[in-house]
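Let me give you the structure first, and then I'll get to my questions.
In this view, the complex is presented without one of its protein chains, the others remaining in place.
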């Protein structure tokens, strides 16, 4: 895979999430699956910032199932803390897409986790499809940061 | 609502669940929403014991959205403990259905929680429908306990 | 229980939540347990608006386990929609506390769900305790609405 820090030309989208009590486990920290849900919140927010909801993508008959996910956990996130999810498109191919993520403590800026998810573009029946042009263009557009 | 203990004539279905680590929170106990998921596991298992999956119900074009849920928590469930979910049909009306539940410690038999969920029978568009006869008959049938 | 609409004198706290993809189920709607997690987000946010995190409450050695929860679902919430969670303290007793909630569509203002959670004040060992005075005072204070 490519490098873990975004290239200069890549737009990094930021959104913030507050750690929920339901996301903690008996270790007293956010459960590792919570970060993957935040990754999902990050890419949802990125798509919204590009002017379209992933919900519209599905209404158009296309889907982006996760075919691979990876996360490295560097420091714990705790209940009620604010974390920033930084999301960027790492590889936009004709039929697949990789998002990369950094979760940072919103107060200290410390990186808590990094990771990526790889997605296929499919139709409703799960068959791999080329990205529709409009969506491809949309994901390639530079956009300003969304307000939280 | 009717009483909280099943009438003599009512079939009580039992299934067992082991508390997952992901279901705990920083209080060191199973999060209260986990019990509602176990209720759902209980009614899924009850329907399977009646010879049909709730998945078939949806494939037939019917749905049972939850319109009301209630739970009372009496004692905590902890990671890795086995709990028994006792489920029974409390009220089967023409267009709605109430399931009742008891979650008990599988080792001690202590009741950990009780509750109910009320469901409407709807079609795919969310319009209320009469239960199809076959499904009604199925839910009224007496069945032996399912093996875990 | 008391009425479902807040009394005139009661402060209603508002916070907004965006429906996550992970919170949907195969019915295409937010799963009913997601609303209970939003209730939790609502009371966490209410406590923060009163100047203290529930995390501080736990660090002081006190806990607010849920002993009862109820929700009525009136209309579905869908992926990526914004919902407003309205939370208020309904009954603050010496050893227990009831929060009430309304989840409304942030765009249309339609009520999607109502409910309540009842909590005991306990120590770390789960023994019922009187609310510490400072916390009691805090929960009785009138506060302005928190910015989202």
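Letters A, B and C mark the chains in the order given here, with residues in each chain numbered from 1 onward.
Here, a contact is a pair of C-beta atoms (placed from the backbone, for glycine too) under 8 Å apart; a residue touches a chain by one contact, two chains touch by 3 or more.
What you see is a predicted model, and the numbers here were worked out from it, not measured in a lab.
Visitor: Which shown chains does the chain we cannot see touch?
Guide: A, B, C
Visitor: Of the residues B:12, B:37 or B:106, which one touches the chain left out of the display?
Guide: B:37
Visitor: Even though one chain is hidden, which residues of subunit A still touch it in the full complex?
Guide: 26-27, 29, 32-33, 36-37, 58, 63, 65-73, 76, 117, 126
Visitor: Considering the whole complex, not just the chains shown, which residues of subunit B touch the missing one?
Guide: Touching the chain left out of view, subunit B contributes residues 18, 20-22, 37, 40-41, 44, 48, 53-55, 78-80.
Visitor: For review purposes, identify every residue of subunit C that touches the missing chain, sorted by number.
Guide: Residues 21-22, 24-29, 31, 33, 79 of subunit C touch the chain that is not shown.
Everything that follows uses one rule, which is that only the chains that are shown with their structure count from here on.
Visitor: Same or different: do the copies subunit A and subunit C touch each other through matching residue numbers, with over half of them shared?
Guide: same
Visitor: Between subunit B and subunit C, what is the gap in Å from one C-alpha centre to the other?
Guide: So the centre of subunit B lies 25 Å away from the centre of subunit C.
Visitor: Using the average of all C-alpha atoms in each chain as its centre, how far is it in Å between subunit A and subunit B?
Guide: Their C-alpha centroids are separated by 35 Å.
Visitor: Just how far, in Å, is the C-alpha centre of subunit C from the one of subunit A?
Guide: So the centroids are 28 Å from each other.
Visitor: Which subunit C residues reach two or more other chains?
Guide: Expected reply: 37.
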